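A short worksheet on the structure shown next.
Every protein chain except one is present and positioned as in the full complex.
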Amino acid sequence: MIDYLASGWGLQFLSAIGTSLTVAALGFFFCILIGILCTLFARSGFRGSAGLVSLYTYVFRSLPDILLLILIFYTLDGAIQALLHLVPGMSGVRLSAYVPAVISTSIVLGAYATELFRAGWADIPQGQHEAGRSLGFTTLQSLVLIILPQVYRKIIPHLGSLCLISLKETALLSIIGIPDIVRTASIGARSTGAPFVFYGIAIAIFVIFAILCSRIFAHLEQRVRQDRAGAR
Amino acid sequence: MSVLLDYLLEILQGLGTTLSLFVIALVIGFVLASAVAAFQIRFPGIVARSIWSLMFCIRGVPLLLILYVVYYGFPLLPFIRETVLWTVFASPYWCAIICLAFVEMAFTSEIIRGAYYQTPREQVEAARSLGLSGFQTFRVAILPAMLRNGFAPYTTEVILLCKSTALAFTITVMDLMGYANEIRARTLDIYHPLLIAGCIYICIVVITRLILSTLFNLVAVGGTAPEDRA
Partner (left out) sequence: MSAAASIPMPDKGPIAMNDTSHTPAIEIVGMSKWFGSFHVLEDIDLKVKQGERIVVCGPSGSGKSTMIRCINGLEDFQRGRIVVHGQELRQRARALDDVRKKVGMVFQQFNLFPHLTVLENCTLAQRWVHKVPGSVAIDIAMQQLEKVRIPEQAQKYPGQLSGGQQQRVAIARSLCLRPSIMLFDEPTSSLDPEMVREVLDTMADLARDGMTIICVTHEMGFARGIADRIVFMDQGRIVEQAPPAEFFDAPREERTQRFLEQVVR
């Protein structure tokens, strides 16, 4: 195993880990953003806004992730390249495939995040909004200082699994050709004839990440537990 | 229009494969998960903890990677290549089923375990105090509560499994996604084949939800303690 890592595959794996973690982190960040925005939109009271958001989550949670990824990835990739062509002097430039990769991952995960945030939001008593208003907070202040921290506390365990799903989701990008952990492992496995070394390393990376993820979120949950002691 | 119909007919050839992957993996996964959860509940302590850790690790690894390991890696192992196991692992279809069931086991066992530990202790104590046996207690007090607690997360898990079957095409299984992807590669038309396949997947999900909730209502009404019938 050391031999393979020393002969260049070590670097390959490091850069693959970097790729996967970056895409996962960005996907996690943007899907939470999507979750918050969609929840706000659904609760905004515009005619049909709640239905529209429900449609998004229902459809996106019913379709296979890989199908959605391929669909969104190629659509975006085409659209972005076409847009670049319109900008003078940019026609020769090809935008990295990471941009559509991150966006499509975010949109797919965003459906899960939206469900999560909507459920967490619904648990917050109306009185909290009213208390915020009567103390003179603006809508934005009330959102950031009062509502979001409470939603966060309610959904921490689920955020942990969403974080893990984000990384697992990056594995699908290997099908599209992004050199992530899984793609690097399978190329290595095929070209060296030692599949179990390469697959073993890939599995180890995911397991380590899963353990880290659960430790971190268990710790975060512990930290907010104190205010629940003896809660009504 | 007729092109779309051609696509539809071609993709539908994969429907049987998708459905059978889904159902067989679901059943095997559930049986394994029940056994795993029962073991964890029956033997708390080191046994339960090590089983739980193993399941935790499986849940952390992407299905795609597991598919690759089983389909591309296992054939290189002599004890698989040279024994009767080869008849199973040579087939991408059975590899997919094994992987799906394996992952399903890891997720479902946790749902079953969670549902069990959410059962109120008072219910169990009440049943025991009435002189019911261990199995009767399980039947009357624990199982109904488990059904109630586990139904929603299990429905979500079943849908996830249904969606996961689409990954089988990566190891050359020709399911719905396999045919759709083949048309895409052949015609360079991304939208039509994938959207058609998507519609079929949504239909499967809608019907699955319907079946599950019908089953749940049947079981919950017919088989629970009398006070739950209202």
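Chains here go by letter, A and B, matching the order in which they are written, and residues are numbered from 1 within each.
Basically, a contact is a pair of C-beta atoms (placed from the backbone, for glycine too) under 8 Å apart; a residue touches a chain by one contact, two chains touch by 3 or more.
All values derive from a computational prediction rather than experimental measurement.
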Task: Please provide the labels of all shown chains that the missing chain touches.
output: A
- request: From the listed residues A:S44, A:S96, A:Q141 or A:Q222, report the one that touches the chain absent from this view.
  value: A:Q141
Field: Sole residue of A:T22, A:T75 or A:Q150 that reaches the chain not shown, by the stated touch rule
entry: A:Q150
Message: For review purposes, identify every residue of subunit A that touches the missing chain, sorted by number.
response: 125, 127-128, 130-131, 133-137, 141, 145-146, 149-150, 153, 224, 226-232
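Here is the rule we use: only the chains that are shown with their structure count from here on.
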- prompt: Whole-Å distance, subunit A centre to subunit B centre, using C-alpha means?
  reply: 23
Of all residues in subunit B, those that touch subunit A in their complex: 56-57, 59-62, 64-65, 68-69, 72-73, 76, 159, 163-167, 170, 177, 180-181, 184, 190-191, 194-195, 197-198, 201-202, 205-206
Message: Going by the contact rule set out above, which residues of subunit A touch subunit B in the complex?
response: 59, 61-68, 70-71, 74-75, 164, 168-169, 171-172, 174-175, 182, 185-186, 189-190, 195-196, 199, 202-203, 206-207, 209-211, 213-214
